[in-house]
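Note that one protein chain of the assembly has been removed; the remaining protein chains are unaltered in position.
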Amino acid sequence: MNKSLGKRDFWTSFQHIFPFLGLIVIIIVFSIIAGDKIWTPTNFVGIIALMIPLCIGGSGMIFVAAQGSTDMSQGALVAFAGTLGGIASIYIGFWAFVPVSVGTGILIGIFNGVMVSKCKVSSLMVTLSMLITLRAIVAFVTNGQAFFVDQQILELNKMEIKLPIFICVVALMWYLFEYTKLGFFSKCIGENQTVGKFAGIPVDRYKIAAFALSGAMAGLVGVFTVGSIGGISPQMGSFFELQVMISMFVGGIPVTGGATSRFYKLVVGALMLAFLQNGLTISQVGAEASELIQGLILICVVFFTLFVRNKFIQRQMAKEA
Amino acid sequence: MTAQKGEVVFKAEHMKKYFGATHANDDVTIELYRGEARGLIGENGSGKSTLISMIAGIAQKDSGTMTMNGGVFEPQNSIDASRHKIGTVVQELGLVDGLPVGMNIFLGRTEQFKKGGVLNMRRLYREAEEQFSKWNFPPMPMRRMTGDLTVEEKKIVELVRALSIDPDLLILDEITQALSLNNRRILFDIIEQLKAANKAVMMVTHDVEEMVDVTDNITIMRDGEIVDTKSCDDVTADDVKRLMVGRDLKGAYYREDQQESYGDEVVLKVENLSSDHFQDVSFELHKGEILGVCGLSDAGIHELAEALFAVRDVTRGRVVYTKSNDKIQSPRQAMGLKMGYVPKDRDKQALMVNDSIEDNVALPTVELIRGKLGFLSPKKRKELAGKVIAEFEVKTSGGGQLLSSLSGGNRQKVNLGRWMIQDKEILILDCPTRGVDVGVKSYIYHRMTEAKQAGVSMVVVSDELPELIGMVDTLIIMKAGKVEQVSKRSSGFTEEAIIEVML
Partner (left out) sequence: MNAKSENLNPDLQAKGKSAGQYKMTIITIAIIAVLFIILNVITGSRFLTGSNMLTVLTNSVVPAFVVLGFCFIFTMGITDLSVGAIMILASNIGGILAVEVGLGYFGLFVGGIGTAVLLQLLNMKLMLASKIPPWILGIGMTMVYEAIASIYNAYMIGQATQVVSLETQCRELGQAPWNIIVLAAGLIIAYLIYNRTNIGFGLRAVGSNREVTKMMGINVNKAILLAGLVGGIFLGLAAIINSSYSGRVMPTTGLNSIGNIFTPLAAFLLASALQKAFNLTIGAIVAAFLITALFNVLTLMGVPSGTMQRVVMGASVLICGIISQRGFKGVVK
């Protein structure tokens, strides 16, 4: 047996360094473009505020992504769950806000999961339909207008309340993803669904659970989004699912899911995207151009992740020969 | 060496091909003559399929030279090979399910039907039909989607596709076992016709007797090399088998006793199990028994294995775990009842090939690893992987290594090991030694014997008769989805007798 097999070569270690490298590059680029404006404490809090929803949404979506599926409905679900929660808080009482919002998310998530696993419709189609449908319902219910809810909700936007909740939720999801059957089986399903089935994983149940978690997290993000606005706007959460996806992919989680999906990659990716968006804003790049830049980054990063992964596998095969 | 020699039509010299560290073909030299039917035979993994793939243009050689009809022959794909008048029916090739039957006959060679950029489909279908009648096959609906055909019909379409190029050399890889008797007869007539027309045929089959009957000469391969080429006039099936295996089949390789031996306790009861692929299968599995199942490719044996572990839905009947009288309804439940299952296709159904040994070991052993609050301890995972690596002598740099960088034999050790280190009572093994070399095979048989002695019951489904003859207490022979015969070890299995029943 080849002795160097034990040593980590360039591509092996690069797989792990890659997301951090990306983060550093983005920070350096914007430090040059925007100068010191990045490093003010207020701006830093702004970056954290950008990162929090991405991380929460991603901590649910990562289960779906690890299985190799995709959830395009998360953004629309943020708006839908937030709206229903807001309405509930007005008609039932303020306490109903969070349960209704998160509950709505879970129910819609379960529906997505059932469609994908039992009806065998591809997750892209299911969740895209869901996106269109939910957005339309939100537009219908709100009549396209923003409206206010009980201003207690603004409490949620305070960092000292938001941050602990965020840390607890993310810690829980991290544990679930990395150290329990739920996460492990999700990765196995992404690696090879047939193998999973033959090894006794109830694949359908885990798919439904993953979509339900994704939905629940969308509901939670909905609560925070309403909290930051102080009311309900039909546009909230638009583009959110893509931002979460970009966070995951730039962090190095493969589009095809599987064993190399890691939670830390999501966190690093979310931080990266937060820096990027913040940087684009303070560098006064227009909305159109930033869509362009984000689209290009998405393609390049997905390509690069695939490329690095293939190199890594080739390297291991070559060594054996 | 060989009886009658015509003009050389095809020649391959010093062919070499590696897959990772293994020599799939090591310096193979072979000559085929006009008017000859040649048999190519060898155990699984002996390199015969690799040789054929290289000739068919499906796999590229690493080194060596080939000549066809006197000219240099370096095929890039199967169309290239057919341009050189080599027609092939190979396992890997198959058909495109989403196209009509007629189109599959001519796919890649449709230029002849083109007129003003548009294909004359009427003519294409007519000519495809003519090909069927030319070779005496029953007519088929040319516009039907190929995916709707049965396995046998598909094989016939593949055969007609290969014949439609009017080949000088026809290569058939394990086609007969998919054909019914009457179609098999048609095929043998075709081989005679081709020989009479001074063409060459090379065929691969596991059925040695059939090969001795049909072909003129037999080339025997073992471990990637050609061992010998014999004329069928002065060789018996037994000689060929001995040359194939290269050693006596008896001895330490398989178990030595010739008596069935198992406990009285029934651990698993199968009652009237039926699905699309098999009907009314019933048997009882005893403690410490090795129960073998064999049959031809459409006998439904692999589907039966899947159904035993509830991976496949059944239409009728049940599988009962007798100790608790539970009906097995899901793989998860079966695992809870101390059952284990090693599926047939190692790389597609059993292992996550792009994942680490550790993850692959953890997949079916997750219940052993799970602690409080569902915690999967990384330390325990590492320990279990280490245990499999140590106990099954897996050659690797560590538990983190990817499966794709292990050899087939080592992958199979991981595959089997992760089940056998658990205290399972019933193991369902579908082709446990598929695609592994002799050394690993012998090792696996050894482990199976040990497990048997420890009281583990096993159902072994296999395409390799010697392995079943060598290992099982009870043998179920299936034919077209039905149990044809059940015999015990003491009755003295012979390959001939078993094949007789299977056909």
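Note that the chains are named A and B in the order they appear, and that numbering of residues resets to 1 at the start of each chain.
The rule we apply is simple: a contact is a pair of C-beta atoms (placed from the backbone, for glycine too) under 8 Å apart; a residue touches a chain by one contact, two chains touch by 3 or more.
These figures come from a predicted structure and were not determined experimentally.
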Among B:F10, B:Y33 or B:Y125, residue touching the chain not depicted: B:Y125
Option from A:N43, A:S129 or A:T281 whose C-beta touches the chain left out: A:S129
Touching the absent chain when the full complex is considered, from B:V9, B:M103, B:V366 or B:L416: B:M103
Touch criterion as defined above, residue of B:N25, B:T50, B:S78 or B:S275 at the omitted chain: B:S78
Touch criterion as defined above, residue of B:D298, B:D359 or B:D463 at the omitted chain: B:D298
Touching residues on subunit B - with respect to the absent chain: 57-58, 77-80, 82, 92-99, 102-103, 107-108, 110, 114, 117-119, 121, 125, 129, 138-144, 147, 150, 152-153, 180-183, 298, 479-480
Contact footprint on subunit A, counting only the chain that is left out: 67-70, 115-117, 119-126, 128-137, 139-140, 193-194, 238-239, 242, 245, 249, 255-256, 286-289, 291-292, 294-296, 298-299, 302-303, 306
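The definition used in the following text is that only the chains that are shown with their structure count from here on.
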Parts of subunit B lying in touch with subunit A, wherever the complex brings them together: 18, 20-21, 309, 311, 330-332, 334-335, 341, 343, 348-356, 359, 362-364, 366, 370, 373-378, 395, 397-398, 401-402, 404-407
Subunit A to subunit B touching residues, read off their complex: 1, 5-6, 179-182, 184-185, 187-188, 191-192, 194-202, 258-259, 313, 316-317, 319-321
